[in-house]
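Only one protein chain is missing from this complex, and each of the others stays in its spot.
Letters are used for the chains, namely A, B and C, taken in the order the chains are written, and counting of residues starts over at 1 for each.
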Amino acid sequence: MSETRELSYAEAIHEAQILEMGRDASVILIGEDIHGLTLGPYAEFGPERLWSAPISESGFTGMAVGAALTGLRPIVDLLISSLLYVAMDPLVNQAGKLRAMTGGQAKVPAVFRCGLWHGSSYAAQHSDRPYPLFMNSPGLKVAIPATPADAKGLLQTAVRDDDPVMIFEDRNLAHERGPVCEGDAPVPFGQARVHREGSDVTLVAIASAVREALAAADDLAREGISVEVIDPRTLVPLDRETLLGSVRRTGRLVVADPAHRTCGAAAEIAALAAEEAFDALRAPVARVTTPDVPIPFSPALESKLYPSQQGIADAVRRVARY
Amino acid sequence: MSETRELSYAEAIHEAQILEMGRDASVILIGEDIHGLTLGPYAEFGPERLWSAPISESGFTGMAVGAALTGLRPIVDLLISSLLYVAMDPLVNQAGKLRAMTGGQAKVPAVFRCGLWHGSSYAAQHSDRPYPLFMNSPGLKVAIPATPADAKGLLQTAVRDDDPVMIFEDRNLAHERGPVCEGDAPVPFGQARVHREGSDVTLVAIASAVREALAAADDLAREGISVEVIDPRTLVPLDRETLLGSVRRTGRLVVADPAHRTCGAAAEIAALAAEEAFDALRAPVARVTTPDVPIPFSPALESKLYPSQQGIADAVRRVARY
Amino acid sequence: MPTPRPELLIEMQRRMWRVRAFDERAVELRHAREIHGPVHPSIGQEAACVGACMALREDDTLTGNHRSHGHPIAKGSELGPLMAELLGKATGVCGGMGGSMHLADFSVGSLGETGIVGAGIPIAVGAGLSARVRGTDQICIAFFGDGASNHGTFHESLNLAAIWKLPVLFFCENNGYAATTSLARATSVEDVAERAAGYRMPGVVVDGQDAVAVYEVTAEAAARARAGEGPSLLEAKTYRYLEHAEGEGIPGFYRDAAEIERWRQRDPLEIHRQLLLDRNLLDAAGADRIEREARAEVDAALAFARESAEPEPRAAFDVVFANSGGSGT
Partner (left out) sequence: MPTPRPELLIEMQRRMWRVRAFDERAVELRHAREIHGPVHPSIGQEAACVGACMALREDDTLTGNHRSHGHPIAKGSELGPLMAELLGKATGVCGGMGGSMHLADFSVGSLGETGIVGAGIPIAVGAGLSARVRGTDQICIAFFGDGASNHGTFHESLNLAAIWKLPVLFFCENNGYAATTSLARATSVEDVAERAAGYRMPGVVVDGQDAVAVYEVTAEAAARARAGEGPSLLEAKTYRYLEHAEGEGIPGFYRDAAEIERWRQRDPLEIHRQLLLDRNLLDAAGADRIEREARAEVDAALAFARESAEPEPRAAFDVVFANSGGSGT
């Protein structure tokens, strides 16, 4: 194991990008307003590795697919997840399907970095957390780091993976700091991280809900409720074994997921438990999610909507005492 | 109750459109290649009610939103659901959110008719059943008729509703015939149809899976398994009461849904049962869905993927005998 | 060219001052964190907003973009509910649901801004189509930036409006940049108006710092559209003095101070003030009074906004659907 230092989540992402660009000349960056990066540590890669694009998300996402088909490994910065709808066809119909459609002739090693901006009064058109849409769209891998180490490691793996990977970066965590290994530190896909072991309730948490879940678990420990906190880290592929194994031991499941409720990631994990761990379940499954409303602008309205430490703790208590 | 006749699902859709256009001069049609309709029974409405559009789904879907904001009730024919990705922004970011974003100033009474073509070797880019994506996107209503009567009635309601409605029409049912009321026969949103009552297992089925489910229920009845078959008809709003009431009675739930599995409609309904009917559940919930693979072209491959009478019956048997 | 009447020339200056004073205050409030979320000021672009909107009829409609405080103000909105919206208050024009990027004021025909670049353009086409079908002679104007002209919606919308000769004006406020990206870096043409040729519609470049010039080309295009002769693409050359979004820490490396200074020398409020003085429509005191009054209106709007209550939590749930049922849980 190499040395670790404290980095922020945002710094870890840049470190991963710079390492991968240094390691592999076929890695390029595409995104709006990224020309500014050439002033910083990216300068060494020269202008042919950084494509600062017009406001044409559909065009340059499709372009990334074409580049990936022909020998490059583009990293596309899609800034704000609520802009993904503009680029849905190249993501879902092209990137996700081309390998299958061509009978395996194609590979599409592209990474789509999608910022999750929510909780900052960005309002309805800039605050979505649409990863469930891509979980329902076969052919795309979906990663969501919740720590600086995972932000670096999942991005490194994403770049090296031969399939299209959508990596959702929770901007609420941008300034969170944590230990990150120096040098190569890829995090395998399909392996959940057990942040905290526990025996009473399995608490699966995603993105910034991990932070809230860990804080809730601290509170609950003081009340005598032992909570196992698990972050799947990749939603496609999903580490069913770790999740279901935990539920089989604890008999209780709470899922904290900042996506909207209906057909969200929490729905999938709850359904899995009801199918595959039914005999072990000793209480109803509980979802702590964002309700199905367009995100309001006013902080007075918005701040109440996402899974919070309090809301998660309440759900765990309900389930634990059931 | 007015007279009924036998109509096909496709005929019922046209009847609803023609009735609504006749009833309300603010109803217009927008879609590709619809100018041909002016040769038929739509001729009476004249050219200003039928907008045969260029291949610009994003443009004319956004246009429909603008028309709906300003006094019209457009029905947009989006032909093939796999094309929706091209128009996702006007659907999800505009139609679904404008009312909320404007604090209720706007209403968006537009109907988006989306054909579900699957099972006919249309291959990966024409065979999607993406309604779960819209269920996760707040502000849109989602209807899916499975009978001619519902095809007519849900469309009539959709046109009269002041909110944007996505109506997914299963083209595998286009030639199915069934009794349809003459004249006005709107079907209320949020009311499931109990196609068949039963006491052993609740079988929730969507779109063409309803047909398969009813056939399976016949078989199972002969084996002594009494199956209650329920079609939610609208997925947003969802008739939780009817679904959960049934599960509470039978203690067993199978969901047959042609959408992809992960984060699909079946996941949502399974999760609901695990949350809200846990005490009643006497067996694991079972999902019969389409696996998470891009749809293959070859009939040899494609035909095995969707929920079939056989696959549904097997799932019900497993659950019933648990 | 339809030239504005004297009262209108004075009213233009008033509305430009409203836009300027409103946005100056909004920027202050953003820096003070009394406004949350991004604020994209129109300071420097007032002549484009006001010249265009005042060439329209009251019942004409508009769609905006992320940088759209100025458009409803130019169209005649009351400032109180707009400012309350920026503060996220219950009395906000959108009840606190929209905020700076999503102002909408249906009472003046403002159908809403969109935070999604390019997305308002087809919506304007729809409003034009609607006017046509409903048999009114309203028109709709879509405001968008130079950056938006590279978006697919721009192309699809211009084609749709062109083939059906819809009463729509496509109004590009070309301020030379999309965030930090210059027009030259992102756009295959020098004048966005060149692209009109691909749709066989008039493409007009106008000095966006000159409210009267903007008024004139807009009025002419509006008359054309109203007469059923089809859409136009208008391009106002303008500039934003401040950052793309204030208070977000966006670096300023992409343009130099001299460029900003050059544009400040052609300030739309100064240019129009001079015109009013030259034509003896106002004296200096009168011109100053207009500024003072606008600032006072903004102060009153802010007082109103500050006094207003926060929205009730339930509000977010109540506005999802017009026909009840199925809202969030």
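Throughout what follows, contacts are C-beta pairs under 8 Å (C-beta built on N, C-alpha and C of every residue); 3 or more make two chains touch, one makes a residue touch a chain.
Bear in mind the structure is a predicted one, so any value in this text is a computation, not a measurement.
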{"item": "Chains still shown that are in contact with the chain withheld from the display", "value": "A, B, C"}
{"item": "Option touching the unshown chain, where A:Lys107, A:Arg177 or A:Arg318 are the choices", "value": "A:Lys107"}
{"item": "Contacting the left-out chain in the complete assembly, out of A:Ile13, A:Ile34, A:Leu72 or A:Ile167", "value": "A:Leu72"}
{"item": "Touching residue (missing chain; options B:Ser58, B:Gln94, B:Thr234 or B:Thr250)", "value": "B:Ser58"}
{"item": "Sites on chain B contacted by the missing partner chain, in the whole complex", "value": "32-33, 35-36, 39, 52-56, 58-59, 82-83, 85-86, 120-126, 261, 291-294, 296-302, 304-305"}
{"item": "Chain A, residues in touch with the chain not shown (by the definition above)", "value": "26, 28, 48-49, 51, 53-54, 56, 58-72, 74, 89-90, 93-94, 98-107, 109, 138-139, 141, 161-163, 189-190, 234, 236-238"}
{"item": "Touching residues (missing chain, whole complex) on chain C", "value": "150-156, 158-159, 162-163, 185-189, 194-195, 197-201"}
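Here is the rule we use: only the chains that are shown with their structure count from here on.
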{"item": "Chain contact graph, described as a line, ring, star, complete graph or other shape", "value": "complete"}
{"item": "Gap in Å, rounded to a whole number, between the CA centres of chain C and chain B", "value": "39"}
{"item": "Computed distance of Cα centres, chain B from chain A, in Å", "value": "30"}
{"item": "Touching two or more other chains - residue numbers and ranges from chain B", "value": "89, 93, 100-101, 138-139, 236, 238"}
{"item": "For chain C, residues that touch 2 or more chains besides their own", "value": "92, 94, 96-98, 102, 114, 116, 152, 315-316, 320, 328"}
